[in-house]
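Notes follow once the structure below has been shown.
With one protein chain withheld, the remaining protein chains of the complex are depicted in position.
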Amino acid sequence: MEKNIKLLVSDIDGVWTDGSYYYNTNGDSFRKFNTKDSFGVALSKLVNLPILIISGEDNEMVRSRMTKLKIENYKLGVSNKLKVLIDHCAKLKIDLSEVAYLGDDMNDYNMLNKVGFFVCPSDAYLRVKNKADIILETPGGQGAFREFVENILNSKGLLDQAYELYINN
Amino acid sequence: MEKNIKLLVSDIDGVWTDGSYYYNTNGDSFRKFNTKDSFGVALSKLVNLPILIISGEDNEMVRSRMTKLKIENYKLGVSNKLKVLIDHCAKLKIDLSEVAYLGDDMNDYNMLNKVGFFVCPSDAYLRVKNKADIILETPGGQGAFREFVENILNSKGLLDQAYELYINN
Amino acid sequence: MEKNIKLLVSDIDGVWTDGSYYYNTNGDSFRKFNTKDSFGVALSKLVNLPILIISGEDNEMVRSRMTKLKIENYKLGVSNKLKVLIDHCAKLKIDLSEVAYLGDDMNDYNMLNKVGFFVCPSDAYLRVKNKADIILETPGGQGAFREFVENILNSKGLLDQAYELYINN
Partner (left out) sequence: MEKNIKLLVSDIDGVWTDGSYYYNTNGDSFRKFNTKDSFGVALSKLVNLPILIISGEDNEMVRSRMTKLKIENYKLGVSNKLKVLIDHCAKLKIDLSEVAYLGDDMNDYNMLNKVGFFVCPSDAYLRVKNKADIILETPGGQGAFREFVENILNSKGLLDQAYELYINN
């Protein structure tokens, strides 16, 4: 159940972005993020709910974004996402059933039926969308991570309190 | 009332932009603005209605945009927006009730019920939208600031005159 | 009438682009164009219909685009667009009534009722849209210039012929 969630895990491409890759003459060089997702990070910190980012890609753009948002736990360039998650859960001494996962495509497919709660953006790939526990109203790159966090906090009855803390911070 | 407004105040991210942050290998490095908002600046100048920009972020991209549009009063990297606004109003010897404010998200929340007139873009965050005095037809980054200025000038009966000045300038 | 048009004139911002200005730490530094408009340029060349670009802005990005598309006649950084157009018409020995103009906002307003045919993108500013001779189906930055050229060539009965020339070129 959502209210038992103890860890928020999220993919990057197609979730924090709309899947766009901007290339210039030096190669793959730009990513577009959205400031709305920074509220998701702020909220989870205010209620002490840890975040883990797992991405198949590894690049400076994602690292910069993680640094800016002061996210400490992120694993980039991961080929086996499930293994990374299992290891992280062992470290935190929590069960996979206590994990909420936000992913959008076939490289997140192995997480389905493994984590406690699988969430996807509104424009996720069909085969993922069909099996997700919840389909968000927001597409990737427009604040899907924020809606994901709000959704979990709301189930835990912590959302209004978190925003009150945010406003009076 | 709108026709008593003596100062236009605006947030940047999510208002002058759609909330996008473009990262390259050097970090947070690009912002996308829209030329439509430059008409808002031009109109307010033609009728001598002062502008104040307040943003929680501080970066070269916003400074460049302010310089290009010849906006002199802007405060960046602000954590307590309300305090900055109160100080500015004291300097201009106007009351908070004579301020129209354009904001889109929870970091603008404390302005609600404080300023005379709170306006938000069509895609503002729900908790802000629910309390705003007016919801614009334009989303952030597509000319919301222009619509905001036109709205106030229209209430003051100055809009047609301002455009006539613009055309014959 | 459209079939008498001897010169195609176009604005840039909001017409060849969606009005976006991308700023990086060095200031105003990017513009997004669309390859669809390159077909408009190709078509007008194939039927020997001259093009003139007039923009209030002057920057390297527009110059680069003009060079890439081999457009020779462009005037950038223009404050009085009508004067520039009148001079150009005198040089070509044509009348303003033989000019088709594509513009989207109040800095194009003075062209209305002056040129033979005023056209605007589907997302042009309302006061311009209300007075335009034709509103295109395409918004700025998504091929509005191409639709503009096709519209004129179609009225002249030259469109199919131009595409046949293009295909067999």
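The first chain written gets the first letter, and so on, giving A, B and C; residue counts start at 1 in each chain.
Here, contacts are C-beta pairs under 8 Å (C-beta built on N, C-alpha and C of every residue); 3 or more make two chains touch, one makes a residue touch a chain.
Note that the coordinates shown come from a computational prediction; the quantities given were computed from them, not determined experimentally.
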Listed by label, the shown chains touching the absent chain are A, C
Sort through C:L7, C:V41, C:M61 or C:V99 and give me the one touching the missing partner chain. C:M61
Checked against the full complex, the residue among C:K36, C:K75 or C:K129 that touches the missing chain is C:K36
Touching the hidden chain in the full complex, which residues of chain C are there? Just list them. 22, 29-36, 39, 59-62, 64-65, 67-68, 142-143, 163, 166-167
Contacts from chain A to the absent chain lie at residues 13-14, 18-28, 30, 105-106, 109-110, 125, 127
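FYI, only the chains that are shown with their structure count from here on.
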When every step has to jump to a touching chain, what is the lowest number of steps that links chain A to chain C? 2
Chain B and chain C are the same sequence; what rotation (0 to 180°, nearest 5) superposes their CA atoms? 90
Between chain A and chain C, what is the gap in Å from one C-alpha centre to the other? 44
At what distance in angstrom does the C-alpha mean of chain B lie from that of chain A? 31
Show the residues in chain C shared as contacts by 2 or more other chains, in ascending order. none
